[in-house]
Each structure stands twice: as C-alpha cells, then as structure tokens.
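Have a look at this one.
The complex appears here without one of its protein chains, the remainder shown in place.
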C-alpha cells in the first residue's frame, strides 16, 4: 500500500486559535481527519507530522527516499526562508506538492516569494483547509 | 442551475501543439470536455471562452455580474501584464479561482509575478490539465 | 464648432457598481451628462467613448488628428501598462489632459506610476466625478 | 465666512523670473490676484503665504486646525523631501489639495515622486497658473 | 511559392505624419512597396498587416503555423509590454525577425528592454525604413 | 547639577490631537511633566524644546556642547530625512538617545529607516509616552 | 502571580566571552540576575530560556499562550532571518518587547532590518545589559 | 566692485571642534580670513554667511539675483537632501561653485550623492580649507 | 574610393573553434572574405582589424577621423564594459554600425546591456556571419 | 594532539544519492575517510559531525572554544540563510575554513551569496570531495 | 627637484576636436603648455603621458613609486570602469588628485559614479582646462 508523507510547518499547531481572520477556525486535528478520510478512499496511507524545526523537516524529507512515494507539504513560515528544505526536496527526488491555507499574494510583501515552489510539481493555495485535500488529490493524480 | 464562467487566456488555443515540453500534449478541447464532465457531476453549467484579446476578457468579466456565480480563469500571458483584467475581477465582485497548467515559479523570472493572484480567492498551478478540474472543485466548494 | 474627444478606459462602464468605497457612487451616464452640460456652456461638442480594448483606444486617438482639437482621457488600468496609448497620444500631437477619479498615490504601489502623464499637458486626480469637469475646463483653457 | 489657507512653497517668490521655459511668465502676484478674484466669487476668504522654510510651513499647517476649512498647497521642492509637511497635513486633519504649475512627470526622475500626494484629497498639475484656480475650485467642491 | 507574414504594430499607420524627428518621413505605404519589391526579387509572397490590437496580432501569429514560413515583425509599443505576443511567437514555432525603425537604445529608459528579442532569431534596428528590407533579407537567408 | 537637553521634533506640538489611533491621547505637556518628575528624582535639570524647524534643532544641538551632558531626542519626521541633525549630533559629540512614541516598523515603508539611529547610543520606541521616561533612564545610566 | 517569558536567542550563551568590543563584558548569568532582581521588585516571576534553535523558540512561544502574560525577547541572529518566530509571536497574541544589546543600526547592513519589530509592541536597543531591564520595565507598564 | 556670496551650510560653525579626524583643525574664522585675503588680491568683495537653516539659505540665494555675480557654497549636510537649495541655485541663474572640505566619496554611502552638483559649474573637494580658495579661484576664472 | 573600418573585438580570432553552439562554425577568415566580396560590389575598400585590446580599439577609432567614412564594429565582450570605446565612437563623430553574431538577448543577463548601442546609428544581431554583411549594407545605405 | 572540528551542513548525508550531476557520486563516508587519512598524515585528530539543524551547528561551534583549534565547515544550504552560524563562528573566535563541493557561482542566483564567507579565513570550492582535503590543508597551514 | 606624473586617460588626445559642446575647444597641447608653465612657477618637473590603454596606465602608476611625489590624473572613461587603475593608485601609495574637464554630474547616469574618487585625496571638476591647473595647485599644496 502506497505511503504519503504529510508535513505541517511551523506554528500550524496553533491553527484555529491563531489569527482566525487569516487562517480560519479549522484546527489541525480536523484537517488531518479530512486528509485521512480522503486517503482511505484512494487506498493510500498517510504519515502526518507537524514540526516547528527546520532541521527536523529536513531530516524527515532526507529519510523519506524509499519509504514514501509522495510528499504533501505546507512549509508555512519556512516557505520564504528555507534553502535547506528546498534542497531536501530536490535532493530526495520525491514527488512533492506545496499547499497554503491562505493566498500568499494577498499578504505582506515578504510572504509573496516562495523558495519551495520551484522544486515541487505544483501548488494549491487560498482555499483554507480545502487546499490540503485538493493538494492530496493532485499528488495522487501525479503518481 | 448555477452558471460558471471559464476563461482561457491568450495562446491557449495552441495547446497540445505549442511547446509540449512545457504545456503537455493535451488539447484545449480535451480540457473543456473534462471540465464539462466534472461540471455535470456537480450540476453546474459552464460557459467556456478562449480569447487572445485583453479587452474581450475585460468585457466578459464586466458583464458577468448577474449571470455567473463564479469564474475559473487561466489568464496565461495576461497574468503578468494586465491591470485591466485584475480590475475587472475585483470590480465585478465575482468569486474567482486562477489556474495555470505549468508551475510558473519554474520558468523565466518575469513569469513569476502574477498581477491576478491578489484578487482571486485561490490559485492552483503546476498539474497540467488537472489544474483546471482541481480549480473547478475548489471554486464549487467556495460557493 | 470645436470638437473634443473624451475617452473612458477599461472597466469604467462598471462605475457606480464597482468598489464604491474607492470610486464613488456616480455612474458613467451621470458623468457624461455633466460633461455635456459643461461643454454646452463653453460651446464645444464632445464625442464620448468607453472601451475596454487597448487597440480600440489606440485606433481612436490615431484617427483623431484632424477631427478633434483636444483629448480628455481617463486611461484607468491602461495608465500603468500601455506604451501603445502613450505613443498614440504623442504621435497624434493632440492636446491631451489626463483625469483620474481616485488619487492614485493613495492606492497600491503599482498604480502610482503613470506611463501617460509624461505625454499629456496636465493631470487632475482625486476629486471623483469632479475630476472630469475640472479637466475639461483646463483643456478648454489650453486651447 | 469660510477661510482657506493657501501656501506657496520654496522659490515660488521667484516666479516669472525663474526658468520661464518651465514655469511660465506669470508672477506670484498675478496668481494671487486670480485666486482672490475666484475666492470672491465663491464667497470665501483666502490667507496666502509664501515661504522657503519647511518649519514655517509646518507651523502654519499645525496651527490651521480651527482657523481654516481647507488648504491649497504648492509644496514645490518640498514635494519630494518633506515628511514633516506630510505629517503636518495628515496630523491637522485639514482638507487639502496639492497643485503644481508644471507636469512633474515631464521633469527629472527625482521630481516624479511626491511625498505629499498620499495625504491630500487630490492633485492638479501641469496647467501653469490655471492649476491654482482649478485646485481652488476642486477644494471648494469638496467642502 | 513561399509566404512571409509581415506585421506592423500599433501606431505605425501614423508613419510619416508622427514625430518625423524620430521616425523619419517615409510612410507605411512606401515601406510596404519597398518590401513587396524586394520580395518579388526573391520570389516570395508577403501578407502585410498593420494592427493596433495586441489580441489581433496574437490571433494572426497563432494561425500562421502552416500558412507562413517566416515572420517579419515590428512590434512597436508592444515590444516592451506584450508577453502574449512573445508567447505567440515562441508557441507557433515560426522563424521570426524583429525590426525597429529607430535605435531603441537611444530613446527613453522604458523602451530599451524588449520582451520580444529573446524569442526571435535576430534583430535589425536603427536604419529607418531600411531596417525592414535588411530584416527581410536576413529572414530569407535563414530559411 | 547635570543638565539634559530634550528635543521634540516637528508636529509633536499636535500630540493628543493628531491621529490618536497612532500616537495616543497623551499631550506634550503631560509628557514634559512626567519627564520633569523623573528628572527631579535623578537630580538632573531638563531643558525641553519643541521645534518644527530643522535648522533650529541643528542650532540647539550645535550649541549644546558645553552646556548639556546628554540629549534625549524624538526627531519625528526628521528621523527619515535630516542628514543635518545627524551631523549635528555626531559633530557635537554629545551622548544621545533616540525615542519614538510609535513602533516605526509597524508603519509606512518610508518611516522604517532612521538616519539618526546610527549616531545615537541607543533607541527606545513603541511604548507611547513611556518611551520618553525609559529613554531618559537609559541616558542617565550611560552618563 | 504574573509570569513573564524571557528568551535569549542564538549565541547569547557566549556573552562576555564573544566579541566584547561589540557586546560588552557582562555575562548572561549577570543579566539574568539583574532581570530577576527587577522582577522581584515588580512582583512578577520570570521563566528564562536561552536557545540556539529557531524551532525551540517557536515551540516555546507557541505554548506560551495561557502560561505567560508577556514576552521579553532578544532574538539575536534570528532577528534578521526568522519568519517562523515572527509568526509565533503574532500567532500567540502575546504582548512582546524586543531588546538588543547593541544598536543594530551601527552594524553591518544586513543587521539593520528586523523581521521581528513589526509584531512587537516596542523595541529597546543599544544600552547593553541595561536594554533588558528597560525592556522589562516597558513590558510591565504595558500589562 | 564685484560681489561674491559665500555660504557655509549646516554645522560648519562647529569646524575645528567637530570630528577633526574628518574635517581638520582649521576653524571657520580662519577659512573666512583666507578667503577675504584671496578676494582682496582679485579685487572682489565677499559676503559670507553661515546658516543651519535650509530656508534661510534658499532666501539668500533667491535674493542674490542682482546683488552678486557669483556663489561659492559648501552645502554640507544639505548636499544630499535639499531640492529647495538646488532649485534656488538653478532658479536664480547665478554662477555657482560647490566646495567640500572632505572627499565625500571616502565617506558613508548616503554622502556620495550630491543633489547640488548638477546645478553648479564645477566642484572642488577633498583638500580641506584649501578647497575654498581653489573654488574661489575657479569661480573668478569663470566670471 | 571610400574606405570603411571594420573592427572585430576580443576573442573573435577564436571564431569557429570557440563554443560553436553559440557562435557557429564560420571562421573570421571566412567572414572577412565575405565582407571584402560585398565591399567590392559596392566599390568601397575595407580596413579590417581584430584586437583583444580595448586601448588599441580606442586608438584605431580615434585616428579614423579623416581616413574612414564609416565604422562596422563587433565590440564582443567590450560591448558590456567599455565606456572608452563608446567615447571614442561618439568623439570621432564617425558613422557607425554595431553587429553581433548571436542574439545577445538570448544569453546571460549581463550580456543584454550594450554600452555601445546608444552611440551607433543602428544594430544588426542574431544572424551569425550574415549579421556582418547586413550591417555593411546598412552602413553603405546611410552614407 | 591538535583537534579539528569538521561540520557537514544540511542534506550532506544524502551525498552520492542526491543530484549526482551537481554533487558527484562520492558519499559522505568516503569524504570522511579521505579527511581522516589526511589528518593522520598531519598528526591531527578530527571530530566530524553532520547535522541538518541550524541550532545544533550553532551549539557545536559555540562550545568549540577551548576544545578545537580549527573548524572546517561546509555550511551547505545554511551558507545563504544563517546569520546565527555566522555569529557563532565570529563569536567563538575559532579559525575557520569554508568549503563547497560545487562552484556556487555556477548555480542559481540565490546560491551566489554567502553569509559565511566574511567570517572565515578562506574558502575552497568547486573541486568536489577534493575541496575538503584542500581546505583541511589550508587550515593546517594557517595554524 | 620634485617630479609630478600627469596622466591623461583615453580619448583625451581628441580634445578640441571631439564634442566641443561638452569638452570645450582647448587642445591637449594647450593644456600641457599651461600645466608646464604653472609647474615652472612652483619649481616642479612634470612627466605628462596620454594613453588609451588601461594596462599602460596601470604600468605607469605601478612604476611611479620612487620616481614621482604626486599624480595628477584625468581618468576619463576609465573613471567609471577601472578597478585596476584604482588598485594601482592605492597600491602605489602615491598622493593623487583626480580632475575632470566637465562636471560629470551633469551628464549620463553611468558617468556619475567614479571608481577612482575613493582612492585620491581630492577632486576638481567642471572648470574645463582650468580644472588641471587648480588640481596641480591643490596637489602641490598637499605635498
């Protein structure tokens, strides 16, 4: 059975509590439940991790090589600053899809550039929690 | 029955013939067929237009006000140069989703900025023809 | 009797409906009525056109040469992107005045630069519909 | 009876003598006469001041609060360098209109940016002495 | 017999009348006559179009695929702003040569960058009407 | 007994009246009272000046040499534009502390750079009137 | 009894040993002693943490929500590179004050921009160890 | 007898006391004495003014029109920020020479650009007090 | 009989051997032969020089004044760095045409700017060896 | 016996597997073996660490003070983003040499700037695994 | 007897013939005659060289070490492009003065930056041939 790695970047554990005007009221638990439900339908297994640590995320992706056939990642704040995560994705050669809850082009200037976009297959953003399930669907379609 | 306006921007009529290394081999006719099929399942009607004319696209969106409940747009080359289409979307107040076949962040520098992204609800890009059906699904979800 | 060409750029047909917080509630019909009334007092005739098409606006100005003695133009979104309209104005040698409903310096960064300003005699902006009648008055004064 | 404050910025006392190719031959005395005549027609009183001192202009605007109902200002060279005048205008909450004799977009690069435009209601420029009377008319219209 | 498509961009219909100090006194009719004469000598046929409409030019190039073996284009003002025409040229795969009457590097800053140059085989500029016949000669040589 | 020079820059006389959403409701008189009270406790005397004139502030600092042992300055709008005040501070060799009522990094782009910061010992900003007493305390500590 | 979280960013454990010309000779232990003494006077408790790990700092702030009523942070090197810490502060909604030992505007170019300043209430910098006690005082004042 | 206006900009009254490592130990009194001595030899009279006020310098130059035949100016800090002094010089049409004690290209970045240089005949800088007498000699030569 | 100076800039002696993917397989000897043949037909004589030395090229152009009636130059690498060659061309007043084998806009960023273009009559680029004969033809046409 | 600290930055554990076109086929184990062999010859001991965690690397360097006499570091992705590692190196005062497998100037734009270079003694890059032994040799030479 | 090296940079041999509107009608021979006359009065000998070759100028300065006590240089076009001449001047440790005939701040953008200014004692520019004699006088004064 296929395994997909799902990574939630920094501060996403605060979801539902943190700035709901921007990120909505859905919690991370609810998003994960929706993801697992969708995964079940497509007969894939998910390994879901949330981490505030750039190094931890790099570790995970670096070791994903033979264990996972795809990566669904919301790099959150590291979208704009992490060359290390970028290198981990392109280095591992894993098929990856980037998702964002909010439309990053409607926010501050420094959030409009993504270091990650250039090493993933595609991006889905701006649809709140729905971005995740659309991203998973796109990822499965690419496999 | 709900009506959705689908706009294909300049040069998309060449799809399947034009630079397949970047845009894939799928033709516009095939994309439209897939869109209509998905629309049928969700019980919405689509009006699909392809145009190379910025002014024509502005006209269409300006008049969409009371006729359509959503807009699915691939602005193609106008993504990077048209303030007029941007103004038409924000002026009409229509719910809009932007799609791109390719991942614009993997291409030339001048293609990495979108004037349109800031006025749509969300963006789906990089999944070839699949970007359209994911975008339609996201749009219906927002309605 | 003198003839003046008045051009309303893209999306101005939406006036009164579109983002009233920025553009006010006055419609284009009301602005045109006010313009014609003022024209009558000064004994000039107006030809008024609204177009969303850059090429159409270029056509109009290119052919204005011997027909009109002045141009009153609100280039709207094309203010920031059209070298073609700029060339048409400077190429036709027509006396031109640029007007804007809103104060473009109070809006987004990309709206603060005008490609048109450098080829007109003067600019009036920020006074809503009143910008038009002041602009017409200035234009007649220059003739 | 309504009182309007009119401020002429640095070097405008040289008008008519200084670089007539750019600023025309009209003197400041003639402009003031035309302004007073227009004011009379609209039944408002004008207080007119010319100053080369940034601090003096800031003083004047700061104390204008309850004395004047509007400000007509040609900030001249301070247009491009004075955050203090900008703050005085936005701090005093007075209704303000900015005027320029010349079209600043047809001049040197550093004159094309205005620190003042973002805190006034509107701007009139490029019509020589006529810019002042149009600006006064616009200001009265806003009151 | 070989067919070549010749496109004259916006405002070139004004040639000979418009700013002769920059563009010379030759009219478009005279340029076309010279082109047809040169074409005759080389036994090729020309289809010549002048258009102020970006979309129209995109349409023409998009449909040129199997009809023409080469494109001679003076994109005029669209040189600096049209990603759509750029995409049309590279998408159609047609062999193209860009010409300009004036030396764009001797003009305003914003005219010194060409979006088109990167998708054509070569460029000829600065020789007035002669640029066209040299460009046609270069194009025929490449065929 | 030690003497400290306190300088309030342009428009600070409007405090409490001007844009209270940004600057709070405290007046300059109240700030000065708090400063004098704190000074008394530390047994130092204050000379407090408010000026809208850049030149006047330069005069004051230039003459402060042997009269004062420290400078507490809120340069307000001149923070971003005055090389002359910067030179006066570094030229006089006086120990200086810069204060701001608001956090300048939460405001417009052009307010985020300070020409003054590089010539003072330290900066306190964002605590409203409290910034002044903290700044005074820091200054006394450095003496 | 109120609890305040104090975070010392990367390399601050080297304080007193590292580049004393810039950071002074005071050690982190001495600073913490001074902070605890001041806290005692104001009857608040401090939790003090030093960490070189961006993720650890994000963890701490993310979990500070209901445990602490204020945050005193010297983000050190992360001042200039961490969007994640910025998001943690604004996401947790905690009242925060930023401190720096040195005046960052007197150092290298890349140290003059702070990603953190825009999400804290205020900043105190340039007074060595004293910056911390002033910052604590300001923080308590805001509570 | 010819009259020359000599203007010393802000903070130059501190000369000899202020940062001698950069500006040398010569005082303004000594420079003025050397200037008067040189003037005497050339049979011209000097009017020498030092001012910290931008507006005052603008006043002086504006009124210099028929009184002086040349201007020798060290604009000091206003070199980099004053469009008003620039306009006063070019507006008065007076023949002007700019001098600097230090070589501004060996100092901070923001001191390397002069707003004044483009409106004077020539510049002498880097020779300490000697810059003034060389500048005077150059000015007399131009007369 | 008319004399034309032809200058080949640095590294062009390597032609045919150096990076044929960019510059083609034609050698400099073959290009010169083609140029002489074309010159013969037009009854002009050519003096052809290849040099890797900027100073040598400046010498040649500086002394070309009364000896040559036109200059055909491929400045190669000096296109992007030599103000001296630019000054030599504009200083000598010679009629000049710039040629490039490759289309410089399809290459690295730093090759897309030409210091030379602004001082020549026109430019021909992108047609390999053919650029030279077209350039010669254009030059003769201008004479 | 002298001790040298060797740090391999993020993703270097993937070496030999990750993008061999850029990084070669040598694995980290092989590099370490070569390093140890070279160390033995020079009679120094190596402590070798690979880490994906910025904070861990900062910890290591901060604690290296009295334990190691030199640092050989390949900061990999952190080369371009880590001010914290930069501060750790300059703060610890350790003698450091930076190495890179690839020539970073032949890669993407954002990889061409190194935050680390300014705080190390020297840099060796572009020679694959050989960069490490050359770097070690250089480091020993400096001791 | 003291020896001074005088270097005239590229194209200065054309003086008097080349663009007299910018550089005046004086020839290099006349300038040299004036320099020798002034030198005689001050009892110094001049070695005067004009060269179009950057390398030659570097050679000359590199070998000037023990032969000359001062350098008077007009680097002309190399002012803006030569790091090698800059290094030669700072490396030789010779006392140098830079002169320019024209005021470089009144010319094209790229001529407004000097790579040389930061390594000379001072600069004289804008006074035509007089710049040289003033520069020589300043140089002798510094010796």
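Going in written order, the chains are labelled A, B, C, D, E, F, G, H, I, J and K, and every chain counts its residues from 1.
Basically, a contact is a pair of C-beta atoms (placed from the backbone, for glycine too) under 8 Å apart; a residue touches a chain by one contact, two chains touch by 3 or more.
Bear in mind that the values here come from a model prediction, so they are computed numbers and not experimental data.
Partner chains of the missing chain, restricted to those shown and counted over the full complex, are I, J, K. Residue-wise, the contact with the chain that is not shown comes from K:83, picked out of K:22, K:83 or K:143. Residues 9-11, 13-14, 17-19, 51-56, 76-78, 80-81, 110-111 are the ones on subunit I that touch the missing chain.
Those residues of subunit J that touch the chain absent from the view are 103, 105-106, 114, 117-118, 120-127, 130-131, 134, 137-138, 141-142. Residue-level contact of subunit K with the missing chain is found at 53-56, 58-59, 62, 65, 81-84, 86-88, 90-93, 115.
Note that in this section only the chains that are shown with their structure count from here on.
Subunit G and subunit I have centres, each the mean of its CA atoms, that are 63 Å apart. Work out the mean CA point of subunit C and of subunit I, and you get 47 Å between them.
Centroids of subunit A and subunit D (each the mean of its C-alpha atoms) stand 54 Å apart. For subunit G, residues that reach two or more other chains under the stated contact definition are 53-56, 81.
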